[in-house]
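Up next is chain A:
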Amino acid sequence: MHRLNKIKVLIIIWGMLISGSAFSQDIIVVCPDCKVSSIKQAIEKAKSGDEIVVKNGVYKETGIRIEKKLSIYGENFPEIDGQNLNQEIISVAHDSVTISGFVVKNVGVSYIDDLAAIKVYEHKGCVIENNKIQNAFFGIYLNHSNNCVIRNNEVIGEAVAEMSSGNAIHLWYARDILIEGNLAKNHRDGIYLEFVENSKVSDNVSEGNLRYGLHFMFSNHNTYSGNTFQNNGAGVAVMFSRFITMTKNKFYKNWGTSSYGLLLKEIFDGEITNNYFEENTVGIYAEGSNRMKIENNDFKSNGWAMKILGSCMDNTFTGNNFFFNTFDITTNARTFESNKISRNYWSEYTGYDLDKDGIGDQPYRPVKVFSFVITRVPASIILLRSLFIDMLNFAEKVMPVMTPSTLMDEQPLMKPADRSAF
Partner candidate 1 sequence: MIQINNLHKSFGKLDVLRGLELTIDSGKTVAILGPNGSGKTTMIKSILGLVIPQKGEILVNGNSVKNNWTYREEISYLPQIARFPENLKVKELIKMVQDLRKTLSDPEPLISLFGLEKFLDKSLRTLSGGTRQKVNVVLAFMFDSPIIIMDEPTVGLDPIAMIKLKKLIKEEQAKGKTILITTHIMSVVEELVEEIIYILEGKIYFRKSLAELNGTVKKIGLEGVIAEILEEV
Partner candidate 2 sequence: MIKILKYSIYDLGRSHWTFIYFGFYLLIAGTLLFLGGDVLKAIISLMNIILILIPLISTIFGIMYFYNSRDFIELLVAQPVKRSSIFLGQYLGLSLALSVSFLLGMGIPFLFYGLKDSGQFMNFLSLILTGSFLTFIFTAVAFLIGLFNENKIKGFGLAILFWLFMAVIYDGLFLLSLLMLEAYPIEKLALGMTVFNPIDLSRIFIMLKLDISALMGYTGAIFQDFFGTATGLTITILALGLWVFIPVYGLKLKGNAKDF
């Protein structure tokens, strides 16, 4: 009985789909020598639900406004050149618009409007994929829009200064968005999310951006995974957000006097797992971060693997590998009791394991006395790598006096945690 009903429903839906498309969908072809030689013209002619195919060529058009349900495809990457006229090139103001396969370039800088190459205004179901956006002020911009997909785009800017540049992918009040497989390069922020919920940022590459590779503000219940952040002013900043899951991302070479791989500020209940941090000035910088799970990450050759300020509570650090960082952990806290550090691997650990259970018999104290001194008197960093400091660190290791006595890994791993599954 049940089964029969299900099949009936399926047949009805299928029938509706076939009749619908056969009934109303037209394809409009645009090329420089065709009857329809501009995209604007094609949009004018089209009715809701139509498809527009744009052939290869250069289209000097800007201010293209889409107020119908349309799918617009580029063939062999036709170029839409905004000629730096300081206008939005493509504005979407309808549900379910698809834009795919274009080169969109030269938006022009504005200090008043957030001009974008492709901007979606207050609608849902958009798909923006396989586009190459070049020299845009903002690249792809979603304003109060939901259920969209931004996939496999290359957004490459020419940002020089933070003041006069926009973000590659910018979301402002959005939910249920998938941002996947994009390259965001040379903008202010690679990917910027403000008031965004239930969205996923995965497998993107964000590099060479002036400020952040990925930037969350006031955005809850989001996941980002499998992304690579490198050579940005800072890798990822997560601020004033809750329930953010961060996994399997790579943070490389976010290197500079105020750089870090991952900045956490006022965030709660997040998960940071299976990430890889290499050669960042600071791997994770956390301020007012609570109830975070920081597990199974690798920190290699960073200046500071983690800077955890005293305002951070109830965090767990476990299963992480720390390889050859100048400092493993720094804190300005006198006590570190509410945070739990255990079963991590520390390359500087020199203890032994008599009972051969893989866990060192002495605790490891990841905070060097020198890093403690630095947080008190920053100018003393000038003594970094001097023999005196090495001796001081050694003495403190043997007889801890200054460093918080509760900050230690009582069960340090003897061998790095296995990542073959990762």
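Regarding candidate selection, all candidates are chains of the complex that A comes from, given by their letters.
Methods note: a residue touches a chain if its C-beta (ideal position, glycine included) is under 8 Å from a C-beta of that chain, and two chains touch if they have at least 3 such contacts; residues count from 1.
Predicted model only: the values in this text are computed from it and were never measured.
Colleague: Pick out the one candidate among 1 or 2 that is in contact with chain A within this complex.
Modeller: Contact with chain A is made by candidate 2.
Colleague: How about chain A: which of its residues touch candidate 2 in the complex?
Modeller: Listed in rising order, the residues are 255-259, 281, 303-304, 326, 373, 376-389, 391-392.
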